[in-house]
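Below you'll find the structure I mean.
Only one protein chain is missing from this complex, and each of the others stays in its spot.
Take a look at subunit A:
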Amino acid sequence: MRVLIIEDEEKTADYLHRGLTEQGYTTDVAREGIEGLHMALESEYAVIILDVMLPGLDGYGVLRALRARKQTPVIMLTARENVDDRIRGLREGADDYLGKPFSFLELVARLQALTRRSGGHEPVQISVADLWIDLISRKAMRGGVRLDLTAKEFSLLSVLARRQGEILSKTSIAEMVWDVNFDSDANVVEVAIKRLRAKLDGPFEQKLLHTIRGMGYVLESRRVD
């Protein structure tokens, strides 16, 4: 999947390029507005990541010129997070909007949301190693034993299982499980993960729920070396 990054800040452009490439995207980088617009019009991209503050033609200008010819999904990045900017970006045709400082995981999540094929069917049953989850009957078994989970613990597990192998930040977990989309002082996610982990991994040799320090959590089956 090809992604175009239009960003003049060198470090930002570099880490986005490296990070997204490692995530399996084919990425091109443009360092200024006019060049970026040219590339966006000449080639086909799945998503364009567009900074607002650009030399030459700014992000809004690029977006306007692009929208006159193409409907490529656009995620806008800006350091000025105020509501007017947000409304302006979305009105000009941006598909999503991220205020700096944003986390890389958040950007990846938004990218996936934009590129996910619509109409894709959600699985009803998921298995990770010896873990088996039925999303309809809301049951989870591990090694043939039924896990005794509360409703919230099951929601948390299913969120992690649907994205197995994908690192989920605390913020996105809070948003998906509790619909809380802001940082709060309460370390609810940590506590919930601790409880889930006790029931999910406690009695078993192979651990499935892993903490990626500073980033979040991932549910995956890792080979035991």
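FYI, contacts are C-beta pairs under 8 Å (C-beta built on N, C-alpha and C of every residue); 3 or more make two chains touch, one makes a residue touch a chain; residues count from 1.
Keep in mind that, in the parts below, contacts and distances are computed from a predicted model.
When the unshown chain is looked up in UniProt, the name that turns up among "Sensor protein", "Probable glycine dehydrogenase (decarboxylating) subunit 2", "Metal ABC transporter ATP-binding protein" or "Heme exporter protein D" is "Sensor protein". Contact with the chain that does not appear here is found for just one residue of A:24, A:101 or A:144, A:101.
Only one of A:148, A:183 or A:205 touches the chain withheld from this view, namely A:183. What subunit A contributes to its contact with the hidden chain is residues 81-83, 101, 103, 152, 174, 178-188, 191-192, 195, 213-215.
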